Each structure stands twice: as C-alpha cells, then as structure tokens.
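Shown here: the complex without one of its protein chains, the others still in place.
Labels run A and B following the written order; every chain starts at residue 1.
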Amino acid sequence: MNAALNWSMSGVRPLLILGSVLLALWPMLMTSAYEMRIFTIVGIYALLALGYQFIFGHSGALALTQGTFFGVGAYVTGVLGVKYQLGGEFTVLLSIALPLALAALIAAPVLRLESHYFALATLGVGQVVVLVVVAWQELTGGANGLSGIPGLTLFGFEVKKGYGTMAAVWACVAAGAFLSWRVTRGLYGAALHISRENPIAALSVGIDTAKLRYAMFLFSAMFAGLAGALYAHTLRVVSPEALEFPIMVACLTITVVGGRTHIAGAILGALLIVNLPEWFRAMEKYYLIAYGLALLAMIIAAPYGLIGLLEQWRAKLWPETPRTLPKAEPLRNSRAVERGSGPLLEIRDVHKRFGGLKALNGITLTVAQGEIFGLIGPNGSGKTTLLNVITGIHRADSGGVSLDGVGIHAKPSFAIAQSGIARTFQNINLVDEMSVLDNVAVARYGFENAGLAQTVAAGWNDPAWQRARAQAIHLLDALGVAGIAQSAAGSLAYGLKRKVEIARALALEPKLLLLDEPAAGLNESEQLDLAQRLRAFAKGGLAILVIEHNMPFLMPLAERMACLDHGDLIAVGAPADIRANPLVVEAYLGSPEKTSA
Amino acid sequence: MSVALLEIEDVAARYGQIQALRGVSLYVNQGEAVALIGANGAGKSTLMKCVMGMLACASGRIRLAGDNLARRPVSDRAALGVGYSPEGRRIFPGLTVHENLLVACRDKDGGRGRAEDIYAIFPALREKTGELGWSLSGGQQQMLSIGRALMLRPSLLLLDEPSLGLSPLLTAEVLTHIKTITASGTAVLLAEQNVHKALSVSHRGYVIKLGRMIRTSASSELLAAEDLTGAFLGA
Partner (left out) sequence: MLLQILANALALGASYALLALGFVLILNATSAVNFTHGDMVMASGYVAIALFSVLPVPGALLLPLVMAVMAVLGVVFSWLAYFPLKNRPPVSVFISTIALGIVFQNSANAIYGAEPRKGPPLLSEGFFEVAGITIGKQALGIVIVAIVLIAAQHILLNRTGIGRSLRATAQDRQMAEAIGIRVNRMIALTFALGAALAGAAGLMLSNTFFVTPTDGTNYIIKAYIAVTIGGWGSLTGAVCGALIIALFEVLFPSLPLLIPSLEFIAPWLFTQTASTILLYLGLLAIMFFRPQGLFGETVQRRV
C-alpha cells in the first residue's frame, strides 16, 4: 500500500492520474458524433506518437518514417477491406505486420547511420513508398485512393460507428501505453536510456546498442501500422494523404510538444495538436504554420516537452524525498574463473594509423592475471588509442589482441565488454541525469538476461532491476561512495564521478580493468584511498591496466610498467627500471642536462 | 611603479564540475617571459582560457594594460593585443600555412608583410607555405600556431603546453624562439608540464598545484629547488 502511494505521488503523477480520470469521463459528456470523431482521431494520433516515442524519444534517433508506416497500415486495411472484404482480425494484424516487415527491411542500411543521415534516409524511403503507392493504381486507387472501407469488425462482431470505434481506439491507446510503460522501465529501460545519452558508455558496459535501436524501430512501426488501420476504419477512406508529410509533421510536433519520453506527453500532445485546427477554425489554412511555430518554440524553450517542463517545476517547487535504497547484495560470481596458464591479455604487434598519423607502431605487451600494469607516455604517444583498440572502439590495422587465449580484436566493443574487459574514460562517461545507483546498475544488463520479452513479462517491480540495483549498492560500497547513490551523476565532483565510473566498470565482473587517468582530479588523500582499493581488487584476481601521468600515484601502485612515445613501445619493466631508463627519462620526464639557459 | 601588462588577481573558476582554479594571482610585465608550471590538471590551461575569455571566472579580476577583460567577447582579445597558441595547437586544418597566417591579420595589405616577419622567425614554415594545415607534423603545427598568434603583433602571447606530443628536441627548438619573441617586445606567458625546459627560457616562474599558486620566484631559483623537481618528476 505504501509503495503504491509513493508511486502515485512521485513526479507529476498526481496530475496525470487526475488527467486520466478527466479524460475517461470526457466522452460521457460528448453529445455530437463530430465531437466523438475528433476524440477518436486524438486517440489515433496518440497511438501514433506513442509508437514514435520508441525510436525518437527512447532511442534518440530522428526517424521520419512514422508517417510512412502509418500510411502503409491504413492502405493495408483499406485494400483488404475494400477489395477482399477481410475481417478486422486479419486486416489489423496485417496492417501491423506489413509496416513491421518494411521496418525490418530498411533497418539494416539505415539504422547504423548517424542522426542526420538516418533522418534523411528515412525521408527518402517515405518518398519511394508514396511514389510506388500512387503508381500502383489497380491496387491502391492511385491518386484518388479507396473509399467505402467498412467499419472495424472483429470475428464477425461489428464495432459500432461513433462511440464503438472511439472506445476501440482508446482501448488500443491504453494497451499501447501499458506496453510502452513495460518496455521502457526497469533494466531494459535503463539500457535504452544510456544507449541514447551516451552510446560509447553503453557499449563499454556490454549493451548492444544497435540491437536495442532495431527493436525500438520495429515497435514504432507496429504502433504506426495499428494507428493507420484504425484511421482507415474511422475515416472509411484512404488516400495518398495518409502517406504524406503533414502526418509525419503532426507526429513529430505531438512528440516534441508533449514530451518525447513521457507516455502522458503523447496523449497531451495529441489532444493539443489535433484540436488546434478546431480551436482556430478561422485560421484554417494557417494551422500548419502554427504547428511549425509551436514546434520551433518548444524545441528552443522546452526540449523535454510540456510534461518534462511540469516535472522540472515539480522538482523545483516540491522536491521529492529520496526513496529508500535497496539492501546491498554481493555479485554472484557469474563468470567462471578459469586460471589459464598463459597471460590474461596479449597484445601482438598491433599497428594503427589515423590518416597520415601512425598512432601505434607494432605494440607487443602482455598483462598477467591479478597484475597491476602501468602505461605511461607523453600526451599523444598512443596510450588512449591502445586502450581503444583493446576495447574494440578502434580496429587495429594489423596485429592481434587476445584475452585468455581467445582473439578479441575482431569483436564489436560491446562483445569485448561482455567477455570481461571493463574500462573508464579520460572524459567521464556517465549519464548525467541518471542517479549514481542507476548508472552503475545498468551495467548488470548482460548478467540479468534482460531483454524485451523479459521486461514485458516481468512483474510490477522488475526483479531483474531490483537485483541489479542491490548489487550496485554493494559495488558503490566497495568504492566507498554508497552515500551518494541517489544523487544525479551530473551533479558530483570530478573525483566522485571517477569512482562511480570505476564501480560501474566493476559491475561487469571483469577479468581486466582498464583505467584511463583515474587519479586526475583527485586530491592526495583520495589518491591514496583509490590506490589502496585498487590493490585490494588486484589481490582478488582482477588485472588492472592504468594509464597515468601522475607518477607519485602510479609508481608505488604498478607492478610492471610500459612507456609509449609517438606510437612506439620504448620500455617495459619494473617501475624502478622504467624510471631509470634513459629513453623514458628523455621522452617523458624531461632531462635537466639537455636544456641550456 | 608601472602597471604590469597582465594582472591576474584572485581568479577562481570551474572547469565543468571541477573547481579548477581556487583564487590564483599572477602578473606579467612587458617584454617578460613568465613560466606557469604544474602537473597535468593543475589548472594551467584553465587559467589561459580564463584570460582568453573562453571560460568564465567565478570571481577575481583579469586586467590587460589596466583594461578589465571581464565580459568582453573572446574576439576582442586579438584587437587588445593578446595572441593565443592553445593546447593542441589547433591550426586550421583546411587552410594552407600561408592562409593560416593571413587569416589572423587585420593589416591593409592582407597580412603579407607581417607574414614575412613570421617566416623570418620560423624559416621552416616558408618551405611549407602552400601545404594544408592537417598535413604538417606536430612541430611544424606548433610553430605555425605560434606564428599565427604573432601575426597581430600582440603585446602578450599565451603559449599553452607547446611540448604536448613533441619530442624533446623539437620542444627545445620551439622554446628557443621565445627568446626572440620577448626580444622584440612581446611578453610571453608559457604554461608547461615540462619544468626544466619552461624555466630555462623564462625570467620568472609560478608553480600551480590543484588550482592553487603554491610558489613563485625567479626561474633560476626555481630550477635549483630540490623539492620542486621531486614533486613534478617523480622522486
């Protein structure tokens, strides 16, 4: 009971609950068929926008195909209904299936493109579909479209025009909202969040961002197809207008105005955008101009939409009391520790070139299990590049990298993370708006079998997510920062962020931990504390590779060291030997004898 | 007592989340070369960016020849006589060497005359005059970056970590030019990790650690100090 009360008082939920009640009551006050029709169209657009939120809001990819999928769904229903008199149970299913197939087809070339490439590619696809549909006159009625689409029937039962259709549409909206809530919450939702805010970080904790984006793209297509089918049944006609850009514009506007990751935003946005031409009847020709200006105003002033704005105000005016933390749970050692005989990490003759610059020139190194290995060299000597090659962010031009005897240099970076290599970054890569706890918990994604099916089917509280958070507490404890678990990661001091990133890396139960300048921004006592903890981890069997400039920190910590200079490996050995090596002294530390006043 | 060319008083600034500068003060006289030394992340670049107006100072004053620099747009610095050679050099990759120089100059002849002066200081650049910026080596880019900053005849040159990515030989070569630059009347504020080289080409030095100025003295004194060497180079 207490949990339910807490839930309903958090964020802007009190307002939303009130709003939902009002929304449910409103149709009972409607008297004219016209009002009901408008409300039905609101529902259809809300469903369309809900679908769009999957790809645009939760995945952060600006797709311009939502209108196309909608139109395809509408045409499937239209064609099957008019020409083949199939019942709703078939046409609705096929109206969902065909856009889904289209999405699956174009996903491969299009999804891996970066934002504007992706958007314009999807635009191109939309244009092709319109051209094909208009040209294929015998099937689609060409530029005139099809009319006389029957009402929605399900297994022979005819849904009444007006009130019945409205109820059916809003039932779909409710179901869609429920599904959307399920998919985007918990561990899967956290994985979506990090994938869109910081894809490099997501890959580094073993999340296959491409797969997530693909799933979200397919979902958006399915919702759009259903919305299109309902549209065709409501209007009883379908024409190329259903495929044209104004619908995509309306969808984009609804999502941006309402709030791109908020379910309530889709509904609120739809209410506003569909009713706008009704309220401004006099400006009939101009309502699309108003859309454009509204879109511009929102994207400048309130990028998270109206619901996002409300949430911000709530947080300022009436801050929430932090929720109780889960109890710490140690990690179940899911990774079988096989003590192999050979070295843990083997780098063999790795070369990497960027254009004209040779960043790595035949690097050969090994790191043993449980060893703390230091990597030094002047700025630009190739240290971070080497780290990036190990973790799969860059592909080596030649040579190989293997972990426990298994070659990893051809694997994608999320797979390398999954096989047991975790890292931190020179520029901290946490998700600023997420809490410290959630930032760490999301790294347990690979261990909890979190996936689409699991997150939809799981109970109210997503046990996988609860487990992940409990384990995250344990990890934050190990770094001594459990106290800040509820703070937003972006608000922390640099040194604390650094520790949170290390905790997140440890959540991967790695065999090898790569730290890129971990002591930067830490004062001396923090450095000593960190060094102590790292030694403890190493004793537990974790191999650690540390890039550092800070010699007083690194020298006592590292058991072996290597020095890079301009892409060459110029020395490997014990710290004392490295310090005394004249090549190292010259390249990195600077030599008093060489300068003359 | 004459007013120093550059006066930094009690400046505090944040770099993202870090309190990068906690009330630092320094001054540079006309025609003087001053070294700002400290480990990576101590605050040297942050201070340079504050002088250039690229970072906002939470408190404190920065004055150039008596003029308060606060709230003046970044683009004013060039006209006020501050030249900047940033960390990482940042020459314009798609412009030729010659264009990199010309674009920084407001002279009536388009800068061609002044460019000749720069080629006199850095003859190696003359050989590469038609090459695009991205194709130059690190050392050549460093020289170009300094040359570009000198095009406007600045009274103060801010030189941020010229040794980054350069071999010791090249670094020494670049730094010897500082003597020539100060000889022609331009003051230099040099931020460097490489303690010995920085102090050997400057008159005075400031030591900065974790955002605080912990020591200042004539360069010769700093060079001789034992504890200093240990702190920055590893015992």
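Please note the rule applied: a contact is a pair of C-beta atoms (placed from the backbone, for glycine too) under 8 Å apart; a residue touches a chain by one contact, two chains touch by 3 or more.
As the structure is a prediction and not an experimental result, all values here were calculated from the model.
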Candidates A:V12, A:I106 or A:I254 - the one touching the absent chain: A:I106
Per the touch definition above, residue among A:L296, A:A368 or A:A453 touching the missing chain: A:L296
From A:V21, A:A135, A:A536 or A:L583, residue that would touch the chain that is not displayed: A:A135
Touch with the omitted chain, as defined above, among B:A4, B:L136, B:L152 or B:A187: B:L152
Hidden partner chain, residues of chain B it touches: 52, 54, 73-79, 84, 86, 90, 92-95, 99, 102-104, 106, 110, 148-149, 151-152
Chain not shown, touching residues in chain A: 60, 62, 106, 108-110, 113, 115-117, 119-121, 123-125, 127-128, 131-132, 134-135, 200, 245, 249, 252, 256, 285-286, 288-289, 291-293, 295-296, 299-300, 303, 354-355, 384-385, 388, 393-394, 425
